[in-house]
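My questions will all concern the structure given below.
Selected chains from the complex are presented in situ; the others are not included.
Letters A and B mark the chains in the order given here, with residues in each chain numbered from 1 onward.
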Amino acid sequence: MSFQNPVFIPGPTNIPERLRKACDMPTIDHRSPLFGQILHPARAGVQAVLKSETAEVFIFPSTGTGGWETALTNTLSAGDGVLAARNGMFSHRWVDMCQRHGLAVEVVETPWGEGLPADRYEEILTADTEHRIKAVLATHNETATGVRSDIAAVRRALDKAGHPALLFVDGVSSIGSMDFRFDDWGVDVAVTGSQKGFMLPAGLAIVGFSPKAMEATRTGTLPRTFFDVHDMTRGYANSAYPYTPAVGLMNGLNEACRMLLDEGLENVFARHHRIAEGVRAAVRAWGLDLCAASPDVYSDTVSAIRTPEGFNATDIVTHAASKYGVAFGVGLGEVAGKVFRIGHLGSLTDVMTLSGIATAEMCMADLGLDVPLGSGVAAAQAYFRSHSAASVLKAA
Amino acid sequence: MSFQNPVFIPGPTNIPERLRKACDMPTIDHRSPLFGQILHPARAGVQAVLKSETAEVFIFPSTGTGGWETALTNTLSAGDGVLAARNGMFSHRWVDMCQRHGLAVEVVETPWGEGLPADRYEEILTADTEHRIKAVLATHNETATGVRSDIAAVRRALDKAGHPALLFVDGVSSIGSMDFRFDDWGVDVAVTGSQKGFMLPAGLAIVGFSPKAMEATRTGTLPRTFFDVHDMTRGYANSAYPYTPAVGLMNGLNEACRMLLDEGLENVFARHHRIAEGVRAAVRAWGLDLCAASPDVYSDTVSAIRTPEGFNATDIVTHAASKYGVAFGVGLGEVAGKVFRIGHLGSLTDVMTLSGIATAEMCMADLGLDVPLGSGVAAAQAYFRSHSAASVLKAA
């Protein structure tokens, strides 16, 4: 197995050396006070990354999918109404989970490539005068299509409709990389994992609950034990855990928060935007289109790139892996074969990004697409040169 | 944080260097063929450790508790009958989980320190002529009391009763350290985690399903998504996973199985028995009793040691941590304050064990118990000298 090239999948990301070492921890007694020295700052760090002062943060040895289940099973009861849009594979899967748990989901089918339809949400919520809808699902960043949605707009839709439903936001591929405002946006449950913006290995579901969501946990009757937030709350109060915690990963999470907050969240977001713009400049230079329908929904963590009709975009991913040892993301679901994805989140530099762009170019050329070698690289270089954080020559 | 002394908690265990390195892995694309090279041998390795040829092995980014939930939610429906004994904290918690999920548990209260009452199981099962009981729970090794139960006897109880209930076995603190015979004992679901016999950090639920248990997944209607074994099965068939896998830990699991199988399971079990006997020799030398009621239920992975009336056993644990930097286990639930526990599972040597025994002695003396210094150590030394695997002097 070779680990020389960076990965360009939309998570798990390249893991910074510092986090590799924070996770690789010898065993400590998780019932000793040492554990509290990891648990509490990790939770406080996540809260800060969420830009929240009130979110109750839960950390499960699980993944984002477990975070979704945490949101649903702690607050809802069988038969409860849920409003959701399906505009990509991950919003689709969350809807599917609702259905498996006996929730009555109203699904707004939305073209893959578009953002969440806040207007349509508003209409439906306004019409739901009996408040059968208990929760609204919103995928902040559709990893499958590279589409960022406007969560503030969803909040406004709820507010305009005067609707009390909880707002659940999937921030798996946005939190820690793109601006996320738990308090400002009135988010009730935010869900993410360790392997995206936090740059860690997969293995943690990281979930924030608003006070209103905590209130709802008193009435939700869906069965749950592993993902029960009350057990967590009771444990945390004693620096403990309801079962054996993933201590090393939590230590890594603590360190990851420190990295993000030390760099400054706005700097982190600006860095992701700069790198994403470089990738998008390359895509334009290639004469290709993004799956994302318009600039206002461009994701700063992943770009899904449409290939020409008749071309199987998945071949690029397979070819990059076999010939060049580089991992890109395939298209999923409705856009399978139609797009390939370049992940550009987590711990990535302009320089690493250029190697991904250069590889994509070689692959497209190898597979017969009319993409001039160096064209995308040059476009990204031009952008990076003039926007690099350290563009004033320090060493002059 | 100092990591110099070994830990003597009954899991997570001391992690061997080789497994530390196997887990500490850079990111790979879990949708690439590389992942299959980890997934498949890891599953095959677990199957071998379970001594099974038929168990379908599932690996979740979770813990043993998630494994319990996997067993219940995939095979049972709300209102189903479950038979269980409560003889320690961990059997208690599994019972509690059943209740939370709406199962009708018949609990056989059993003194903490005794094994599972197979005879009583047989009576109840025989009486259940309508087969309302769909599953029998059995905790192979009660980590709280240091009691190993006879799973073969539970199987015989089912067979004698001619009862079709599924047999679910919690092997969290036994599998990989003590003999476990999935096929021979007719186990339907076996549950463990990564942080005990497999000597890894916590973060994996490892579960084996018999063909009969797989059959039951078709009818079980308890809601589940994260722990759904069908999603796993579908994924595995394509060397894939229904969500992001904990690749590093799975790589570690693969390596851990190789370590166990290379050493030889019977050798691994004999090593655990030898070390446990050394600890028990020390306990006898101290004039103390085990919580385990009789030698036939002595656990080879953890010893819960009763302290004299009026003495708070938990003080030993607190004192060992604060004065000597050593972690032992406290008593839980009914035996809180009455016992302290020495974990002796995973990657432990005679020599490391002696340092734990020596520390316990110092703590007991510090806290006023009449335990002669060196007494337990001498008893364990005597045992180890004559039973060490390498007792024939190789260098002679």
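The working rule: contacts are C-beta pairs under 8 Å (C-beta built on N, C-alpha and C of every residue); 3 or more make two chains touch, one makes a residue touch a chain.
Predicted, not measured: the structure shown is a model, and the values here were computed from it.
**Student:** Hey, this file places 2 copies; any idea how many the whole complex holds?
**Tutor:** Copies present in the complete complex number 4.
In this section, only the chains that are shown with their structure count from here on.
**Student:** Which whole number of Å gives the spacing of the CA centres of chain A and chain B?
**Tutor:** Between these chains, centre-to-centre, one finds 35 Å.
**Student:** In the complex of these two chains, what residues of chain A are touching chain B?
**Tutor:** 1, 3, 7, 9, 11-15, 20, 23-34, 37, 61-66, 68-69, 73, 78, 96-97, 100-102, 193, 195, 201-203, 222-228, 242-249, 321, 327, 329-330
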